[in-house]
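Below, a portion of the complex is reproduced, with chain positions unchanged.
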């Protein structure tokens, strides 16, 4: 249960609908997921968040699947249940195979493990790693 | 300053040297970074950690650069200074361009931002995202 | 589902009831939320936690709403679902408007985003920021 009611198309303002429609067009689907419907309570925040996400997750030098896996990895480290679900689904929609998903989880697991051990040992940064 | 002295080759046991040498051979370099030299205080943990990391970061369906970027993203979310430095350096060594690095940071930034907003709003997971 | 049953008034010990009643009197409501009912399994921890929280969230130089928003922001960064809900509700009860809530979420979002980018870049602290 969100801290705010989810905004349906029926009650959305013109400003909110404009963002919803851009999401639909950009993604090629009518479906608007709950994140945007909750965020719609603050139209300015909705618009700023979508416009930034659209640029960052749009065409670039990293392919779309790689971006989704990085997004999912960050969301996992931050313990964001919704984000893990939505970006795992997005990664699959962009072609992530079972084998790739297993490797993604494996890298996350090893990274978390060594993050903990390194922090526990307070290992000093090697000079060669510094810019 | 680590919580333990770093183990040089000179004082390393045969068991530790065997791991150091496998790291050298696998990576094609004589350089052993501080993480392994600190971890060498517990030869069993050193061996288990290296053997797992070698498998996970080795050949698979995700390319080596993608794996390093995921590793770096998790390390950033966890705030592990050493890990951020070492895996940024590793990603560069595996060919990460300035443009790719900028996109990696951008995706991390947007993921962190929406992780915070989603958690603040406690958005419920959409049914379509569930397996 | 908590890891312990919630303690109702009916089964509460005199020591627990004394804390429950102080919570009621301090807050001007009969309602005792689940946190205190779960914590009541350890009366000493219940008492110490309530007494500290009562002082910290009580009168001071920061107004009550500001304190609740700071509390909610920390809880969001830590991913504590219960705490996000309870302190969002408390902030609203203390007068947080929709516009203020939107700004709170916006600041959390920008802070999370730049926390990630700064950590990714390992930016050194400027000398002028040091005490």
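Per-chain residue numbering starts at 1, and chain names A, B and C are given in the order in which the chains are listed.
Operating definition for what follows: a residue touches a chain if its C-beta (ideal position, glycine included) is under 8 Å from a C-beta of that chain, and two chains touch if they have at least 3 such contacts.
Predicted model, so just to flag it, every value in this text is computed and none were measured.
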3 chains shown - copies of the sequence in the complete complex: 6
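To be clear about the criterion, only the chains that are shown with their structure count from here on.
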Rotation, 0 to 180 degrees and nearest 5, that superposes chain A on copy chain B via CA atoms: 180
Chain at the geometric heart of the assembly (C-alpha centres): A
Distance between chain centroids, defined by C-alpha means - chain A, chain C (Å): 27
Centre-of-Cα separation between chain B and chain A, whole angstrom: 21
Whole-Å separation of chain centres (CA-atom averages), chain B against chain C: 34
For chain A, residues contacting two or more additional chains: 3, 45, 49, 74, 78, 80
Residues of chain B touching chain C in the complex: 72, 76-77, 79, 81, 84-85, 88, 104-105, 108-117, 119-122
Of all residues in chain A, those that touch chain C in their complex: 3, 41-42, 44-45, 48-49, 74, 78-80
Chain B-touching residues of chain A, taken from the complex the two chains share: 1-4, 31, 33-35, 38-39, 45, 49, 52-53, 56-57, 60-62, 66-67, 69-71, 73-78, 80-83, 85-89, 97, 99-100, 103-104, 106-115, 117-126, 128-130
